[in-house]
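Every protein chain of the complex appears in place save one, which is left out.
In this document, chain identifiers A and B correspond to the written order of the chains, with residue numbering beginning at 1 in each.
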Amino acid sequence: MDVQGIIDFLIGWMENVDPKALVLAFSAIGAGIAMIAGIGPGIGQGFAAGKAAEAVSKNPEEGARPATIVMLLGSAVAETSGIFSLVIAVIILFANPLVNKEGVGIVLAASALGAGLSMVAGIGPGIGQGYAAGKSAEAVGKRPKLQSMIVRTMLLGQAIAQTTGIYALIVALILLFVNVLK
Amino acid sequence: MDFSNHVVTTVNLFGFELWITESMVNSWIIMGILVLAAVIIRIILQRRTLQAVPTGLQNVVETIVEMLDNFTVSTMGEKHRNFGPFYGGMFIYILLCNLSGLLPGPKYVESAGYIQFMRPPTADVAVTLALALITFFMTQGYGIKAKGVKNWAKGLTEPMWPLTPLNVIGELANPVSLSFRLFGNILGGTIIMGLYYNLPWFALVGIPAALHIYFDIFAGVLQAFIFVMLSMTFVSSAME
Partner (left out) sequence: MKKKHEVMKYLSLITQIGFMMAIPIIGCILLGSFLDRLLNTRIVFLVIFTILGTLSAFRNLFVIGLKKVKKPDKKEGPK
C-alpha cells in the first residue's frame, strides 16, 4: 500500500463519520494537547523559586520580604500562560462552540484540534517569564530599596515576553468562535 | 453522571415562567440556617447581661466578630471600619455556600445515587455573578460618592485620554474574573467529588476524606477568602 492510498483511505473514512462525533473526538485531543503548555510555567516558576530562596539566604534581614514579594509577583505573571491553556481547554470541553455549527465536519474538527495545538506556545513565555522573575528576585534581595524600579522593569520585560502567548490565544479563539474557515 | 442544575419547580408569576432551581433552594436553606443562628444567638445574649470580660457564648461570638472586623480593617484601612459587618456577612455566606457540599441534602431528582450531597449554590455561575455584580456596583457607587462624578469620570481617562476604552474594559473585567474564579473552583471540586463517588467500593474507604479536605474545605475557605479580599481591595482602591 502506498502513502497516497493510506491518506485517501483515512480522509475518506473521516468524511463518512458523523460530523458531530468527529468534532468531539478532535476536541478531546485538542483539549489534551492544549494542557502541554503546563511545561513552561512549571520550569519558569521553579527557577524563580530557587533564585528567590538563594536571595533570601544571602540577605535575610532586609531582603527576605521584598524578594518573596517579587518572586510571587513574577510567578503570577508566568502562570498566565497556564491559565490561558486551561481556559481554552475548558471552553473546548464544556462549552464547545463547534459542535452545533453547520459546515464541513472535518474542517470543524481540525479547527478544534488547531485551537488546542496553538496553545502549546505557552511553554515559551512560561519559561522566559519565570527566568525574569528569578533574576529580579535575586536583584531585589541584594538591594531591597530599589524594589519598585526593578519590578517595573521586570513587568515591562515580562509583558513583551507574553505577546506571543497572546497571539496564540487570539488565534485559538478565532479558530473556535469566528467562522473564518468556511 | 449529571452535574447540571436541576429545576425543582416552576412558578408562574405575572405571565412569566420562573424556574426555581436547585441552587436557589440550597441558597435559601443556607440563608435560613444563618438567620436562625443569628436570631437564636441574639435571644440568648439578650437574656444575660453583657459582661465587660466576656465568657462562654459571648466570648465566642465576640471573637468571631473581632476577627472579621480586623480582617476588614487590615485590608481596607482603619477609616473603613464600618464595612466590617457587610463583608463579614458576605464572607460567612460564601464560606457556608462553598462548604455545603459536605452536608447531606434533599433529593431533587430521582435518579441520584445513595448519598445525596447538597450542590453548592456557588457552583452556579448565576450566584457568583450576582455576588460579583454587587461588588461592581459598590465599587462604582462608592467611587462616585467619595470622589464626585466628575473626578470619577476623569479617573477613567488616566493617565492619558486614549486609554479610556482600555480602562472601561479593565473595570468590567474585574467582576467577571471574580465570578469565574469562584465558580470554576467550586464547580471543579463538585465535579471531581461526584466523579470519585462512582468508583467501586474499595476506593471509597478513607480516601474520600482526604479528597474532601482538599477540594471542599481548603479550596472553599481559600476561595471565600480571596473573593472577599479582592472585593474589599476594589472598593477601597476606588475610594482613595
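Methods note: a contact is a pair of C-beta atoms (placed from the backbone, for glycine too) under 8 Å apart; a residue touches a chain by one contact, two chains touch by 3 or more.
Note that the coordinates shown come from a computational prediction; the quantities given were computed from them, not determined experimentally.
S.K.: Touched by the hidden chain, which of the shown chains?
M.R.: Computed over the complete complex, the missing chain touches A, B.
S.K.: Given that one chain is not shown, which residue among A:87, A:106 or A:120 touches it?
M.R.: Within the whole complex, the residue contacting the unshown chain is A:87.
S.K.: For the chain not shown, which residue from B:7, B:36 or B:163 touches it across the whole complex?
M.R.: That would be B:163, which touches the missing chain.
S.K.: Would you indicate which residue among B:103, B:138 or B:229 is in contact with the undisplayed chain?
M.R.: With B:103, B:138 or B:229 as choices, the missing chain is touched by B:229.
S.K.: Can you work out which residue in B:74, B:116 or B:198 touches the chain that's missing from view?
M.R.: Candidates B:74, B:116 or B:198; residue touching the omitted chain: B:74.
S.K.: What residue numbers in chain B mark contact with the hidden partner chain?
M.R.: 70-71, 74-75, 163, 165-167, 169-170, 172-174, 176-177, 180-181, 225-226, 229-230, 237
S.K.: Which parts of chain A face the unshown chain closely enough to count as touching?
M.R.: So the residues of chain A touching the unseen chain are 68-69, 72-73, 75-77, 79-80, 82-84, 87, 147-148, 151-152, 155, 159, 162, 166, 169-170, 173-174, 177-180.
To be clear about the criterion, only the chains that are shown with their structure count from here on.
S.K.: Go ahead and note the Å separation of the Cα centroids belonging to chain A and chain B.
M.R.: About 29 Å, centre to centre.
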